[in-house]
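With one protein chain removed, the remaining protein chains of the complex are shown where they sit.
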Amino acid sequence: MRKCSLSNSTALFNKIAENATLYIPVDLEKGRVAYKKYADGMKMSDALKTDRSAKDFFFPQTENLMEFKTEGKSIEIIDNRSEAEDFVVFGVRACDVKSLEVLDKVFLAEPVDSYYKNRREHGVIVSMACTRPTETCFCGTFGIDASAPKGDIECYKTDDAFYFNAVTEKGEALLAKLDGVTESSDEKAVNEQKEQIKKVLDKLPLKDLKADEFGADKTDKFFNSPEWKNLSEACLGCGTCTFVCPTCQCYDIKDFKTNKGVQRFRCWDSCMYSDFTKMSAGQPRLTQMERFRQRFMHKLVYFPTNNDGMFSCVGCGRCVAKCPISMNIVKVMKTLGGKNND
Amino acid sequence: MQVNEYKPKIVAFCCNWCSYAGADLAGSNRLAYPAEVKVIRVPCSCRVNPMFILRAFQRGADGVILCGCHPGDCHYTSGNYYTRRRMALLFSMLEYLGIEKERTRVEWVSAAEGAKFAATMNDFVATVKSLGENKRLEDLRCKR
Amino acid sequence: MQKITREALIEKAAALLSEGKVDRVLGWKSGEFSYDVTPAIFNNVEEMQKDFVYGDFSGANFSKYLVKETKKDGKVLIFLKPCDTYSFNQLLTEHRFDREKVYAVGIPCDGMIDENKIKQAVGDGILSIVSESETVKVETLYDGVKELNRADVFSERCLNCKSKKHVAYDELIGEDGLVLDSNRFDEVAKLEKMTADERFAFWQNELSRCIRCNACRDICPACTCEKCVFDNPNSGVENKAAANSFEEKMFHIIRAFHVAGRCTDCGECSRVCPQHIPLHLLNRKFIKDINTFYGDYQAGAEVGSRAPLVNYTKEDIEPSEAVNRGDE
Partner (left out) sequence: MTNVKEPLIPTVCVITDIRQDTPDVKTFRVLTLDGKKPFIHKPGQCAMLSMPGVGEALFSITSSPTNTEYVEFSIKKCGCVTSWLHAAEVGQQITVRGPYGNGFPVETEFKGQDMLFIAGGIGLAPVRSVINYVRDNRANYGKVDIVYGSRSKDDLVFYKEIIDEWKNDPTVNVHLTIDREQEGWDGHVGFVPNFVKEVAEKFDEDKKAKTTAVLCGPPIMIKFTLQGLGEIGFNKEQIYTTLELRMKCGIGKCGRCNVGSKYVCKDGPVFRMDQLDALPDEY
């Protein structure tokens, strides 16, 4: 375990930024928190969560896939992928770390998505244990331990220091480079913090939310539930929940005609949108109820079915905080989950 | 070697009944106005919705000018009155967003005002030229 | 302003339901926490007694739901806060719902609270929020109970409330209020006073956060197009994500323009924005300009009024003067 006193954090960040682009969470105006590219002296936010998740670094809102030049009847494909630069994302919470594992299941499954893989290979995640989880947190429901956030390097921030523990080879390599600004340390402070976190987690209002009722092969149990209608009644069909979600990965591929050619790009898409499944021949999900159901069934049943029981929700609580009508996966689970969740 | 002089791209929406005829007259009277002005004929200035203006900027225009009949002379009686309201609000909004107000303009040019058309265009091109390239309302994808 | 209780509303609904005047109730449903209130349909009094709530977080404007609700059979009871009634009227003016299928009960409102302001003030771990007349008591996980000034956590639109008067209802609970003199254009005026560069930087910063979730559009009572131009693949501008700063601007300019003269300034767009973009400042700019250029106009104040953008006078301001007005 390595340690770096907080008074030395600027030196630490500068050291990391020497070899790679560093992103740290930063407090912005009006309580907003976002990852920003580190510049000398920048202060890291103590906020629990960034408004948008770490998904953006690996699966950005829009990205160019390729370009085309067309002339007469001929087409030329310009593959302008380039090697990603090395980068470090600092202070990723346990839920967001886990979300990358969920995204990996999709993008790194054969055939591998090279855009995602490229960034995944060049990105190092320095996680951060949550000392002050909030009321909307329910990562424990999905077996995530906020006191052991994983990532490439696990980080604990106490009142006076950062403590680091390398988890992966990539993490070890980065930590080794930081020897000049860190010192060796025992685990006492970290163990104390872990204990303290466990105590706090036990006091969270959503601590009793259970996902046991859901999971692989439960389609029949929930698909035709009459509750979907009431749950989705007020849904606006906007994409807020899907876009703030760290695990939502549906995308659209679109062409943009520039003045000189065609750019094919992909962008986030949302199963909540009415045109998500629309074809010229028809539409399999006609109402918002079906689209709403799709989202939650996917997170709680379909995804686990295809991925050895892994849920595609990490309990980060962003959708709970952001939905314009305050309808969210917690309410869905409580309503459909029956007695277990009352 | 020839110096590459900056030539702004200007889109001029001209109503079919007055301003387009005005442009025609400017042409037949051999009144010069810059070749950077691309005239788009519309049935009435009222046909131009705010999206057209934004799209022109997106596609690389540095200035957009909208020409219609003089208020009161609209071929469709009242089209240009609506245009006037819409564009007053739209231009005011663009200005509010910090986009140079000189990049957009509405002028009333009748079919008899060939000279005014040429003068307007000369003036507008010069104004936009002094502002330089449109940076605030550009779509980089269309620039490369 | 008198405080209206949840019980009074349930009682009213119970009476209307039992008299057969309405078949269901559109109301606010309590959630997991004190603040996550969801719009919901209640079919009977029992459901209401269980989950119905009216309080500091019943901000949602239900008017737009009537478009969908009145396509169903039967009559729906809707509770309207004063600001909601403007949207109600505006939708009626545009023939967007069937008035016959609605029973509207006007209810007083003494301002709604913005949970984000509370979160900002007290930090993480809000366990409960109890509001008293002037103060709000927030119980937190980490710092015990904190007391806040209610006025400090009002949502932006309530701080600048334009009217406590109901402009539409079948029945009113409590006394009606008055149209207020609000300072709602102050923020716009402040922006107008900035230099173009400052304004550009301001909006660039705000709009660049847009994730194009469309929440502003989908909640907006003025956005009731069957197919939005931004969803229409044949429009040439359809887009799912703002690929760059141009598209962010285009979406918000066009959206604001499309509701110009029809926007009642209900403030829902800013309330729901997950990225906290002050979208109301775009709409208010149009409202302010309309008031300045064409005379005061409040959308939704009366049914059937002619919106400023489908109207004109021969003496209207020229666009060139309009943009120069800021220089004076």
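Should a chain be cited, it is by its letter among A, B and C, assigned in written order, with residues numbered from 1 in that chain.
What we mean here is this: a residue touches a chain if its C-beta (ideal position, glycine included) is under 8 Å from a C-beta of that chain, and two chains touch if they have at least 3 such contacts.
These numbers were taken from a predicted model, which means no experiment stands behind them.
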item: Where the missing chain makes contact, among the chains that are shown; value: A
item: Residue of A:A20, A:M42 or A:L65 touching the missing chain in the full complex; value: A:L65
item: Touching the absent chain when the full complex is considered, from A:S9, A:Q288 or A:T305; value: A:T305
item: Of A:D27, A:D46 or A:D252, the residue in touch with the unshown chain; value: A:D252
item: In subunit A, positions touching the absent partner; value: 65-66, 68, 70, 73-77, 79, 81-83, 106-107, 109, 111-115, 117-118, 219, 223, 249-253, 255, 257, 261-262, 264, 266, 269, 271, 276-281, 284-285, 290, 294, 297-298, 301-303, 305-306
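The rule is short, and it goes like this: only the chains that are shown with their structure count from here on.
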item: Farthest-lying chain, centroid of Cα atoms versus that of subunit A; value: B
item: Chain whose Cα mean lies nearest the overall Cα mean; value: C
item: Chain centre separation (subunit B, subunit C; CA means) in Å; value: 37
item: Subunit C, residues touching no fewer than two other chains; value: 243
item: Where subunit A touches two or more other chains at once, by residue number; value: 256
item: Footprint of subunit A on subunit C - complex, ascending; value: 31-33, 35-41, 60, 65, 116, 119-120, 123-127, 141-142, 209, 211-215, 217-219, 231, 233, 239-243, 271-272, 274-276
item: Interfacial residue positions of subunit C with respect to subunit B in the complex; value: 188, 191-192, 196-204, 229, 236-237, 243-244, 246-247, 249-250, 253-254, 256-257, 260, 282, 285-286, 289-290, 293-294, 308-314, 316-326
item: Residues on subunit A engaged by subunit B in the complex (per definition of touch); value: 256, 258-260, 263
